[in-house]
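Take a look at the structure below.
One protein chain is absent from this view; the other protein chains keep their places.
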Amino acid sequence: MKKVLSLVLALIMVLSMASFAAADQGASVVVGLAGDPGNIGPFQGMGLGRIGILFTTYEMLMVKDGSEFRGCLMKELTQVDDLTYDVELYDYIVDAAGNKLTASDIKFCFETAKADGNLPKLSSVESVEVMSDYVARFHFTALAAGDLESLLMECPIVTQAAYEASADKMATDPVTTSPYQVVDYKTGSTIVYKRNENYWQKDELLPTTSKHNVDEITFKIIPDPVQMVNALKAKEIDISAAIDGSYISDFMGVEGFDVTQIPDNTTKYLIFNYDSIPSAAERQAIAYAVDVEDIIAFAFDGIGYHAKTVGNNKYPDFVEAWNDEEYYEYDDEKAQALFAEAGVTAGKTYRLIYNVADDNTRIATTIQAALGDYGINVTLIPYDNALFGTYKYDDKKSGEWDIMLDEGGSSNLLTNVWKLTLDARDQTYDKTVGHVADEKLQSLIEAAINDNSAENMDAFHQYLKEQCYEYGLVSKVNNLAHTTVVTKAATCFRGQILPGACEY
Amino acid sequence: MSTAVKDTHAGVRSRRQGQFGQVMHRLRKNKVAMVGLVVLLLLILMAILSPYITPYDYAKTSKANRYALPSWEHLFGCDAMGRDILSRIMYGARASLWLGLMSTLVATVVGVLLGSLVGYYGGKVDNIVMRILDIIQAIPGMLLSIAISAALGSGIGNTILALSIGGIPMTVRLLRGSILTVRKQEYIEAAEKINCSKWRVITSHILPNSIAPVIVSVTMGIGNTILQAASLSYIGLGVQPPTPEWGAMLSEGKSMITKYPHLCIFPGLAIMLVVLCLNMLGDGLRDAMDPKLKN
Partner (left out) sequence: MIRYIGKRLLWMIPVMLGIAILIFSIMYICPGDPASSLLGPSASAVELAAKREEMGLNDPYIVRLGRYLYQTFIKFDLGTSYKFGTSVFAGLMERMQYTLVIALLCMALQVFVGTPLGIMAATHHNGVWDRVSMFLALVGVSIPAFWLALMLVLIFAVNLGWLPTSGVSNGLASFILPCIANSFAGIASQARHTRSSMLEVIRSDYIVTAKAKGLSRRTVLFKHALPNALIPIITIVGNGMGMMLGGTVIIENVFAIPGVGRYMTDAINSRDYPVVMGGVLILGLIFSLIMLLVDIVYAFVDPRIKAQYEGRKGKK
C-alpha cells in the first residue's frame, strides 16, 4: 500500500510541475481561437490561425479601418511616378525593446519577407530604397487597382535589431512595435500578450487595429467546435468568432452573453469545368436548380446571404445596382427548360470536389439533393485542406471533376477575389481554374483589374453572369459571441476579433 | 488432450470436426455469447435488407425536419439536413459492418499467412519478417492509419486498407507464439517423421491447433476497427458523407451534441451494440475453445 501511495504522490508532483500559475486578476480578455497560428514570426504565410493574432502581434505600414485605408506606421504616402512611391514614417516609433524604427528597417522587412517567399504578393515590389531616416522609396514592377494598399498592408514590420536578436526568427517570441507583446506562448495551446506601457503612438492618432483597451490578452486555441461553445458557456473564454451557427441562439438574448454579427469577407462559389460542361445553358440550369436559400438553411443555420456575384457585396468596387438584379434565384421551370436545351437527361452524373469542412459537406449534400430532383447524380469528392489546395490549381487533375465548390475573399477589392480563379495569367496553364480559355473574359477581367471603374466592373460581371463560368452561392456572416465582459466587439477587415479594440 | 491425436489423415479430419462440434456445443450453452451472436446476425440481416426496409430514403433532405426530435414518424429523429436518422443507421450498418469485417479479415488473412510462415520456418525468415513488423508496430497505429488514409484519400476501400495494416503485426505475433508452442508437441514431430509435406503439416496440423487465440482476437478486433473508423471520421478522414456510416454520423452530429444529442446518441448506441455483441461472442468463443475450461 505504501508503494501505491508514494506512486500517487509522485504523480501529483509531476502534475504540479506541468501546471502553471493562474493568470493575475486584472483587466484581461480571453479569446477562443479555432485555428492554430503555429509560427507567429513576421514573415510567415497567411494560415487561418495566423489571421486571428496578426493585428494583435504586428503593425504594418498601412491598415484598413472600416472601409478606409490609413497609415499605421506610415505618416504620409507620396506618389513619385506610376510605379514609385515614397513612404514617410512617424519619426517617433520605437519597438518594445526600445529600438527606433527607421526607413532601413522597412527595407530590411520587405527584402527579408520577399526572400522567404511566404508572402507571394510582395513579388511586385521591385526594391525599397532608403531616402532618409524616415523616408523609404518603393519601386514596383506593376500596380493594378488596389495593389498599392494591399502591398503596404501585407508585410508586418519589425526592427532589424529586434529580428536579428531573436534566436528563432521570432517564431515564438516576436518583439514588435505593437501595443501588445507576447509574454508566454505555449504552442498549440495559449498565447498571452501584455500591454506595452511605452507604446509609441499618441491615442488620438490610433487606427482601430492598434487600439489597446485591455491590459492582457490571452488567445486560447480550441480546435473542437463543441468545446468552443462549452468554453464560452463556462465563461472560460470571453469572446470567439468560431461559434457554430446553430449554437448562436444559446447566446443571443441570454443573460451574461451577447452576439455581434459581422459580414465575413469570404464567399462560397461554384466553378464549372469548361472541359466537361461547355454549354452555357447547362451551367445556368445547374445554377437555377440549386436553391441557395436551402444551402443557407442547411449549412449556415439561416445566417448568411445569397451572393450577387462571385464575391460579397461589401467591397468598395462592388456595383450597388447588382443588389437589385436577378442572380439565378431558384427557378424549377427555367432549370428544366435549360437542362432540356442542353440535352441533359436523367442519369447524368457530375463530380463535385470540395475541401472537407462541416459547412462544405452540407453545401455539397444540398447540391446533391437539389440535382437529384432532376434525376441527376452528383458524386461528392472531398479532399483534405492540403490536398484541395494543391488539386484546385493542378492542370492534371482537371479531368477528375466537373464542379468545384470553392471559397474566396480578399482584404480590399472584389477584383482580387475574381483574380484568384478567373484570371488566366495567374494559372500555370493559361486558362481559368474552370479551364475556360475565353479571350473576351480575359480582356474584361484585365480591364477591371487595371481600372476598377463601375463600368469595367459591370462589363465583366455581366459577361461572367451570362456565361455562368462561376456562380456565387453564399456570402458568410461571422458570429462573434461574447460574454458581457466585452461590451462592444471589434473586428479587423478580415473579420477577425481585435481584442485590443473591443470595449470593456 | 492433444496426445489423443491419430496419425492418419482421415483421423485428423474427423477429430477436427469433433473439436469444432465440441466448441459449438459449448458455445451454444453460453447464453451471453448466443445473445451476442443472434443480435449480430440480426444486424447483418438488417444491413443486407436495408435498401428495402428503411422507413425513409436515407439521403432525402427536408428543411422542415431539421433536427426533428424522436417522434412516432421519425423514431430516432432527424439530423441537421432533415434526414431520418433511423433509416441512416439501418443503411449505415452496411458501411460500418463491412468496414469492420473487411479490415479485420484483411489483417487476419495477411497475418495468418505471415504468422504461419514465420512460426513454422523460424530462423532467418522469422527474424526478417518480425523486424519488418517491428517497424510497422513502432509507428503509433492511429497515426499510421491517418497517414495512410491521407496518402490514399478517403473512401471505403482506402479506409479498410488504412485500418487493416496496423492490425497485421498483432495477429502475426499471436499466431507465432501459439505455433511455437504447438510445434514442440509430439504429434507434430510424428507428422513430420511420416513425411507429411511442410505445407500439409502447417495447414492440417499446426494451424488448426494454434488458431484459437486469433479467432478470439478477430471477434474483438472487428469492434475495435469500427471504433477506430469512427475516430478517423472524427478528424475528417475515413468514409465520407453522404454514404451513411455510423462513425461518420457520429462525427457529423458531434458539433450538435449538446444541443441535439439525439444526432449522436443513436449512432453511438449502434456502435456500442455491435462492439458489445462482438465482445460477448468473443468471450464465449474463448471460453469454448479453451480446453482447460472444459467442464
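Letters A and B mark the chains as written, and numbering starts fresh at 1 in each.
One rule holds for everything that comes next: contacts are C-beta pairs under 8 Å (C-beta built on N, C-alpha and C of every residue); 3 or more make two chains touch, one makes a residue touch a chain.
This structure is a prediction, so every number in the text was calculated from the model and none was measured.
Peer 1: Going by the contact rule already stated, which one of A:Q79, A:S249, A:N385 or A:S443 would touch the omitted chain in the full complex?
Peer 2: In the full complex, the listed residue that touches the missing chain is A:N385.
Peer 1: If the hidden chain were put back, which of A:K169, A:H306, A:K334 or A:R351 would touch it?
Peer 2: A:K169
Peer 1: Specify the residue from the set A:E325, A:D426, A:D451 or A:E466 that touches the hidden chain.
Peer 2: Touching the chain that is not displayed is residue A:D426.
Peer 1: Using the touch definition up top, pick the residue from A:T84, A:Q160 or A:T187 that touches the left-out chain.
Peer 2: Only one listed residue reaches the unshown chain, and that is A:T187.
Peer 1: Touching the absent chain: which residues on chain B qualify?
Peer 2: 131-132, 134-143, 146-148, 150-151, 153, 223, 227, 230-231, 234-235, 247, 250, 254, 257-258, 264, 268, 271-273, 275-276, 279-280, 283, 286, 292-293
Peer 1: Of the residues in chain A, which ones touch the absent chain?
Peer 2: Interface with the chain not displayed, on the chain A side: 4, 7-8, 11-12, 14-16, 18-20, 22-23, 36, 38-39, 41, 44-48, 50, 117-118, 120, 123, 168-169, 171-172, 186-190, 220-224, 226-227, 230-231, 233-234, 236, 383-391, 393, 407-410, 419-420, 426-428, 433.
The definition used in the following text is that only the chains that are shown with their structure count from here on.
Peer 1: Whole-Å distance, chain A centre to chain B centre, using C-alpha means?
Peer 2: The computed centroid separation for chain A versus chain B comes out at 44 Å.
Peer 1: Show which residues of chain B lie in contact with chain A when the two form their complex.
Peer 2: On the chain B side, the touching residues are 59-61, 63, 66-67, 80-82, 150, 153-154, 236-237, 240-242, 252, 254-259.
Peer 1: Considering the complex alone, what residue numbers of chain A touch chain B?
Peer 2: Chain A reaches chain B through residues 225-226, 229-230, 244, 246-247, 250, 294, 297-298, 356-358, 361-362, 365-366, 368-369, 372, 380, 382-384, 387.
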